[in-house]
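Yeah, one chain of the complex is gone here, protein chain that is, but the others are all in their spots.
All chains are identified by letter, namely A, B and C, in their written order; residue positions are counted from 1 within each chain.
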Amino acid sequence: MAVRLQHEPLDAVAEVAALTRGRTDIGAIVTFTGICRGSEDGAPITALTLEHYPDMAEAEIARHIEEAERRWALLGVTVIHRYGRIAPGEEIVLVITASSHRQDAFAAAEFLMDYLKTRAPFWKQVERAGHGSWVDAKSADDQAADRWTATGHDAAAE
Amino acid sequence: MAVRLQHEPLDAVAEVAALTRGRTDIGAIVTFTGICRGSEDGAPITALTLEHYPDMAEAEIARHIEEAERRWALLGVTVIHRYGRIAPGEEIVLVITASSHRQDAFAAAEFLMDYLKTRAPFWKQVERAGHGSWVDAKSADDQAADRWTATGHDAAAE
Amino acid sequence: MKILYFAWVRERIGKADEELDPPAGVVTVADLMRWLAGRGEEYSYAFDNPKVIRAAIDRLHVRADTAIGSAREIAFFPPMTGG
Partner (left out) sequence: MKILYFAWVRERIGKADEELDPPAGVVTVADLMRWLAGRGEEYSYAFDNPKVIRAAIDRLHVRADTAIGSAREIAFFPPMTGG
């Protein structure tokens, strides 16, 4: 398992290579890359700035990876989340999951993304023509994250 | 949309770059890479040889991509399937889906993989210590593919 | 009519394709499998269990009860194992 928070751009190739090097038990690799779009709610943006809670974020992401490893048969997981100012077209987050069979890698990648969206302590600020506004949390993301808990409530906070 | 059948190794980086170049509307990219494992049903293998029906395979995959494009809001899809002899650790198939929001990219990538496993005219032969045997189709793959049809039957054949 | 065989169907029959002209009574894909199975030992071996054989007419998957019609290319193969 690898978790990294960094401002520097992501190198998906190097990360996948690090996960698979010298192994022949991996049959499936899913990567998810989240990219800064050039508009938010229909209006163009100049950049996103991601604020985060460093000490909490790393531990929080690691816990969710451990949870994914309990739920699915995974052979490797890497999560890298960027912070700071990110321009449209640049990558924000990279999740890589490896498994013998594709279902485990797909489910774990979706689970991790749903949790990163709703639970990892990151906050996006949108920059438009020089002034900033905070991105609102989306109820659709909460609903997506709720899929993974038996009760539909947020088990991790209880 | 891009579909390619080739013996040559895959270059996932170049394929993602081709899909995203100069665009700022893509917010999510999912890649699935299927890799030749070093064992099949618990016994080590020397290689896989993939036979295919060239004229049918390309059209069949293209039709499934069109179906995915009807079902989800996709901004780009690339499917590359290798054929011929493939050694353990080498890549067999690459699916890339791009969308504004992650759910579309994830769902389309899973849909395409389920269909490739059960409908694309490819057949895997396992090579063990010089002699070959054909890989049996897995009922788990049929069930996975059936998720996407309303009746649970194979709509495309009816 | 061009008939193609893939994977172990091809191996059992010993050829990848051939040109054949089935008689008038051969209406469906299932009829064609039965007729082929009668053409010799290698064919009866290949079509031993027709339930597991898949077929495509002019590069589209079809069921065994599909009429052949004016097909130009019919392929027989085991369940697919791509991906």
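As a convention for this text, contacts are C-beta pairs under 8 Å (C-beta built on N, C-alpha and C of every residue); 3 or more make two chains touch, one makes a residue touch a chain.
Bear in mind the structure is a predicted one, so any value in this text is a computation, not a measurement.
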Quiz item: Considering the complete complex, which visible chains touch the unshown chain?
Solution: A
Quiz item: What is the set of chain A residues that contact the non-displayed chain in the whole complex?
Solution: 34, 50-53, 55-57, 59-60, 81, 92-93, 113, 116-125, 134-137, 141, 156-158
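Here, only the chains that are shown with their structure count from here on.
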Exercise. Take the average of all CA coordinates in chain A, do the same for chain C, and state the distance between these two points in whole angstrom.
Key: 48
Self-check item: chain A and chain B, separation of their C-alpha mean positions in angstrom
Solution: 24
Quiz prompt | Shared-contact residues (touching 2 or more other chains) in chain B | solution = 34, 113
Self-check item: For chain C, residues contacting two or more additional chains
Solution: 83
